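Structure, as structure tokens:
Subset of chains shown; positions unchanged.
Per-chain residue numbering starts at 1, and chain names A and B are given in the order in which the chains are listed.
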Amino acid sequence: MHAPQRTRRVDAELYVDVLQFYARQMPLLEERRLEEFLETMTEDGSIEHVPNGWRIEGRSALLTEMRARRGDPEKPLVGEVSARAARAQDVAYYDGIVYRYWFDRMRIEPQPHSDDLLKVSYQAMVSMTDASGKVSFEPTTTVEDVLVRQDGEWFTRSRRVTHDSPHWADKIHNPS
Amino acid sequence: MHAPQRTRRVDAELYVDVLQFYARQMPLLEERRLEEFLETMTEDGSIEHVPNGWRIEGRSALLTEMRARRGDPEKPLVGEVSARAARAQDVAYYDGIVYRYWFDRMRIEPQPHSDDLLKVSYQAMVSMTDASGKVSFEPTTTVEDVLVRQDGEWFTRSRRVTHDSPHWADKIHNPS
């Protein structure tokens, strides 16, 4: 057996700093505070879903997409719809749902020549709780982020979400 | 867009200290070591469930409630019951179930004028595994704790659990 390539470990201060970045960033998305969420990304920040998905770049395009799709937990539960159909039919995918992200296994790779650039990878699961209390889960994912530090604050420059089901975008996400 | 209010970051030693506090506290509750669990709260510690829930204050009242409700994983599985009905009918809600708490996204807010007082917020999910191996989940929640440090140890002074379903307390938690 050969020794596997090992990610260089980072010190506790940096690791915990990044943990706190995500602990601040993701509740903004869960609470539909979309503009504040997007302020945790760079102006040209991008979110990409693979395989068989799409990539959206820039705060402005992301805001348009998120406003149309992120929905309102106070509204009636969205009918049976897939992520792809929600985009095609301009449906608010998460109406009637409180969704939460669960992250685990964060690995940080510092980048050469800059203390202000990091690759961060982790796995993520999305729970969906509807008003009746039913809990379900989106297919699990792994995520690769590039973070940049500007004026002492971290920002997401890019996020690449790899879904563990190749058919994730065509799955009815909230079957009755 | 305006810059969002940012929680001040805390250093790694404090953050990891609090992680270790919860890693010690919550298994005591999962293992029904109720008196030991309550020793991780202050004498006047409180647990509140919102919306449409209740608040119980003080180790003594909490012990009475927990002894009646927390049940025994070795006993037969509790029948279909909601959290509210379990209280009204004095049923051991978690009989026949191993429940585990899953926390994520811990944010720590130090409080002015004291190094020994913290607001800590996180999201929490409860898994339930019955003897047959069936796994289900309670509706997801967010939690706000106030921690105080006495003689170098952290204690929970108050815990406020906000359930993501307004009807959480009336949901049958273990449908067959």
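Odds and ends about this structure:
The criterion applied here is as follows: a residue touches a chain if its C-beta (ideal position, glycine included) is under 8 Å from a C-beta of that chain, and two chains touch if they have at least 3 such contacts.
In this text the structure is predicted, and so the values were computed from the model without any measurement.
Here 2 copies are displayed; the structure file describes the full homo-oligomeric complex as 3 copies.
Everything below uses one rule, namely that only the chains that are shown with their structure count from here on.
Subunit A and subunit B have centres, each the mean of its CA atoms, that are 26 Å apart.
The part of subunit A that touches subunit B in the complex is made up of residues 12-13, 15-17, 19-20, 22-24, 26-28, 33, 35-36, 38-40, 59, 73, 98, 100-103, 127, 129-135, 153.
Interface residues of subunit B facing subunit A in the complex, by the touch rule stated above, are 1, 3-4, 6-7, 9-13, 15-16, 102, 104-108, 122-123, 125, 136-140, 142, 164-168, 171.
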